[in-house]
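With one protein chain removed, the remaining protein chains of the complex are shown where they sit.
Let's turn to chain A:
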Amino acid sequence: MEKKRLDDYEPGPVPSPRALDRFGFVKQDVSTSDGLGRSRSAYEYARYREERRVRKWRKMIGVGGSDWKHYLRRKPHVVKRRIRKGIPDCLRGLVWQLISGSRDLLLMNPGVYEQLVIYETSASELDIIRDISRTFPSHVFFQQRHGPGQRSLYNVLKAYSVFDRDVGYVQGMGFLAGLLLLYMSEEDAFWLLVALLKGAVHAPMEGLYLAGLPLVQQYLSQFECLVMELLPKLGEHFSNEMINPSMYASQWFITVFSYSFPFHLALRIWDVFLYEGVKIVFKVGLALLKYCHDDLVKLPFEKLIHALKNFPEDAMNPDTLLPLAYSIKISKRLAELKQEYEKKNGKIRRSGELSENPTVPSESN
């Protein structure tokens, strides 16, 4: 792994030019992680298809997203199908804001973000600063010490920690914010974080970060049951080897696969995640286990843990992994398992609703 000396000068020097992949990550020596290892003609064909896809998408969303809601109402199944194939990268930022409901939050709350960033102070400021350079450290945007990437990451996280003081700042949130900032402005990224954690379209996910990490515990418990039911042989092997999902899947849920998975795969997961909700995280997790099933069942404890944290490259190809994930049907069972979990452990306490937050006008209904 390449190493970089961090100096104490402010702002730091622009990192020396190193080979980057198409998303802006410093290329690792061996990896072909941008998934572009194709021949020239295949590449041109892919480009042609990509252009055709972008045209379709532009028509679907209209200028600046003006036709989106109309289209969504008329043809939700088309939208779902197209999103599952991947949102064109050049439209990703805009579409994410449309499907997550964050665009509406932004429009309803003019000036709020600025207020949070400039005038409020947060008890989490030092915690946030400590982690800034440890968030996507291999991405060119976040590498420069006190550069624009690090500054906007700090601002978004600080604003959120003020906006929701019960959540504050928790490690892992930086990866969500960082991923969003590669596709949108600070203010847009902030509202998308709000939409996710407060539940603008899907169930709120703030429980991932509240004291006790209650939603992480719930998801891990649900995931463990699903493994047992859908991949019984592997589930039994896990329990014999005393492997539980907290050893390998906490990061999957806490950062929605943005922590250590190939970026092009993380993006494809996020496309679906923002539209269909957290069940895609379960499905992708199960698909990974299913894909590697025959290897995993043979491995003893230590090798098993290693394998669960280092899936082979072919397993992480979105064009094989995602169709496999879509084929796993869990919605009904997931809901039942949630109820069972709540019966056992009580419902997750919601932190302050949007309307209870003094800095933000009510829009919780």
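Convention: contacts are C-beta pairs under 8 Å (C-beta built on N, C-alpha and C of every residue); 3 or more make two chains touch, one makes a residue touch a chain; residues count from 1.
Simple rule for what comes next: contacts and distances are computed from a predicted model.
The unshown chain of the complex is recorded in UniProt as "Ras-related protein RABA2a", chosen from "Ras-related protein RABA2a", "Rab proteins geranylgeranyltransferase component A", "NEDD8-activating enzyme E1 catalytic subunit" or "UBC-like protein". Which of A:Gly62, A:Gly212 or A:Pro323 touches the hidden chain is settled by the complete complex: it is A:Gly212. Only one of A:Ser138, A:Ser152 or A:Ser221 touches the chain withheld from this view, namely A:Ser138.
The omitted chain makes contact with just one of the residues A:Gln115, A:Gln171, A:Ser185 or A:Asn317: A:Gln171.
Residue-wise, the contact with the chain that is not shown comes from A:Gln251, picked out of A:Gln115, A:Gln144, A:Ser185 or A:Gln251. Counting over the whole complex, chain A has residues 1-6, 127, 130-131, 134-138, 170-172, 174-175, 209, 211-213, 216-217, 240-242, 246-247, 250-251, 254-255, 259-260, 298-303, 305, 309 touching the chain that is not drawn.
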